[in-house]
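Left out: one protein chain. Kept in place: all the others.
Now for subunit A:
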Amino acid sequence: MSAATVTASPKNLPDEGRIGLRANLRHIGALVRRNAMQIKQDPESMFDALLMPIVFSLLFTYVFGGAVSGGDRSQYVNYFIPGMMAMGGLNIAMSVGTGVNDDFRKGVMDRFRTMPIARSSVLIAKLIVETGRMLVSTLILLIMGFIMGFELKTGPAELAFAVVLALAFGSSLTWIFMLLGLSLKTPQAVQGIGFLVIMPLQFGSSIFAPTATMPDWLQSFTDYNPLSQLADAARSLTSGQGPVAHPVTVALVWAVAITAITAPLAVRKFRTKT
């Protein structure tokens, strides 16, 4: 019976509906515009990206910084600011998860999924805008850092490379949270699981304090924690001290591996979500 219906179909060219690269880029552009306009309509949604680096910089430098570094606060600024670069992406990535989940609770995703566009374009557009938010957040962090006495002992090129590395890692985290946002039922669940994952990762790392004083069992965790590697990479790149190649490579491998695994899963989930 199905064979008969297939031959009866006047159109049987599976490739006719394929979306070309230029069309795909145009769709992504239109969706990036959508996400950017959302921020314009709702500027409060930028608060986390803007305020978090300011609050964390002040808090850690002036409250904990003196104690952690044995009284030398300016030395702690140089330690902490590159570490924070590694962390910025984490919080923004989590907000993406809740955002994607919320989008699906409204009808607009159904509209996108019934349109002749590549289904990945909706997620890629989101990723682009969120990476832009991470960049803004990172720039604010650096401005705060310089105000508080952060010294760049290398050059602008090294600093730029550290920023790009942090963004690359942050965008890979965004895929994880998009997958979570598409898999879990409510934005609250996304946030709950997000915190469970984020807290040990960000504090069990070399972001806020050197790992040397931590017990061995914890050190073996922090050393494998990609956030430690990313923080160490940013630190070496801005201070000119310590190994660069190893932490950079490890952080990049993590970023690529996370993206390679979670991006296709997220797109698949987006396609089949009911």
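In this text, a residue touches a chain if its C-beta (ideal position, glycine included) is under 8 Å from a C-beta of that chain, and two chains touch if they have at least 3 such contacts; residues count from 1.
Rule of thumb we're sticking to: contacts and distances are computed from a predicted model.
Think of the chain that is not pictured: of "NADH-quinone oxidoreductase subunit E", "Ligase-associated DNA damage response endonuclease PdeM", "Cell envelope biogenesis protein OmpA" or "ABC-type xenobiotic transporter", UniProt labels it "ABC-type xenobiotic transporter". Touch with the chain omitted from the figure is made, among A:Gly107, A:Pro156 or A:Pro215, by A:Gly107. Contacts to the hidden chain, counted on subunit A, fall at residues 2, 5-6, 8-12, 14, 16-19, 23, 26-27, 29-31, 33-34, 37-38, 41-42, 106-108, 110-117, 274.
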